[in-house]
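First the structure, which I've put down as structure tokens, then a few questions once you've had a look.
Part of the complex only, each chain left as placed.
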Amino acid sequence: MNMNYISDKAHLGNDIKIGRFSIVEDNVVIGDNCLIGNNVVIHEGSIIGDNVRIDDNTVIGKLPMRSVNSIFKDEDKLAPCKISNECLIGAGVIVYAGCGIGEKTLIADLAVVRENVTIGQRTIIGKGATIENFCKVGSNCKIQTNVYVTAYSEIEDYVFIAPCVVTSNDNYAARSKERFKHFKGVTVKKGGRIGAGSVILPGKVINEDGFAAAGSVVTKDVESAKIVAGNPAKCFRDVPEEQLLKNQ
Amino acid sequence: MNMNYISDKAHLGNDIKIGRFSIVEDNVVIGDNCLIGNNVVIHEGSIIGDNVRIDDNTVIGKLPMRSVNSIFKDEDKLAPCKISNECLIGAGVIVYAGCGIGEKTLIADLAVVRENVTIGQRTIIGKGATIENFCKVGSNCKIQTNVYVTAYSEIEDYVFIAPCVVTSNDNYAARSKERFKHFKGVTVKKGGRIGAGSVILPGKVINEDGFAAAGSVVTKDVESAKIVAGNPAKCFRDVPEEQLLKNQ
């Protein structure tokens, strides 16, 4: 007795193991040699590559919430959620429809990746991290535990964001009509780094190899290969040569 | 084959869709036109209004944890969890027994709302936010991603709390018997705002239209319509006219 639900309109590869009380909806595609846990929900039309592991209680292809009456319109607009080959998806993760996740990327337990997000290859999205809608995350990044990446942010390749970093995108803090013209997430250029527990203000840019030290409150752009620290963060020295991306 | 469990003592309205492996316990009431996801647990006696959407893996009406032997006593004391008409409840959410949620309120993925909490209408509780026990949250508020609202806090109407704000309620940090007389959460008056990643000390008050900028550590009350910033936060200017609540 299988004790799970697999739509007969789903397309399953070879050597797939699916746990108990899991659900694979219509038109889902799952590649070869995948390992799907228990209580997993894979929503309609999601596409899973080969050699993917998805752990217990994870939801793939969730539809955004608008009013009860409007959700079916949204469903039509979003591309299917696509998880590429050799990804590892933890337990209790929620990945929305309209997401593309590159090969060999790891999304740890309880992370949430919203609609209209792309994530590159070999990137790590830490436990409990949140990637809001309309973000772009590059390849070979480490976005660690509980990091909050606000909507409309752009994270380039080889970026390191330490645990519990907070980003923001609205200088008007939800007031005035003016704000709708100015929503802007953060930009972290190639090789940029942000230390644990830092807060980055709306629209700020961490340039190539720039580094905001742990506990910074970043109110101005961080120059390339400079270290800032403090509240508000001030530049206090160069990134050591041996920590530059080109020297790794 | 339905593959879910619906108690024959539950009272279900018309046009309800309930997902697979979901559980509706005894004496639950669900209104018309609701959409309940997969792996959802709706505990005994919970009351759900009309046009409510509840996503996968969510738990409604959880009982607080005391010792294994005492939980049935607690159960008797708490009112049923009540979710009003047109609420949207995300995936992986946990709403306790003894909670009342007003109409059209949205509770995003992985948020936790504890027992003895009331939340008004058209409020947004962000992804991963925590509303501790004995809190009161008003209407038309935005409590964003990962915000932590400590026990015994009071959030009035039209309050904005940006992502990852931290509040506290114990100046004695869990020591001395004196502390039991002084537990006090934070108060955010009508139209008050708190920026991303700020930390608010026990018992502090953000007055009407007051604003603690991103990254503040608020050690004193914030005056009405003033902006504070820094660690410790200091007043540095008035809230701009166009951002006052009356001008929205």
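Every chain is named by a letter (A and B) in the order it is written, and numbering of its residues begins at 1.
As a convention for this text, contacts are C-beta pairs under 8 Å (C-beta built on N, C-alpha and C of every residue); 3 or more make two chains touch, one makes a residue touch a chain.
These figures come from a predicted structure and were not determined experimentally.
Copy number for the full complex in this structure file, with 2 chains shown: 3.
One rule holds in what follows: only the chains that are shown with their structure count from here on.
Chain B contributes residues 3, 19-21, 33-35, 37-39, 51-53, 55-57, 86, 88, 90-92, 106, 108-110, 127-128, 142, 145-146, 160, 162-164, 193, 195-197, 211, 214-215, 230-231, 240, 242-245, 247-248 to its touches with chain A in the complex.
If you check the complex, the residues on chain A that touch chain B are 5, 21, 23, 39, 41, 57, 59, 62, 65-69, 71, 92, 94, 110, 112, 128, 130, 132, 146, 148, 150, 164, 166-168, 170, 172-176, 178, 197, 199, 201, 217, 231-232.
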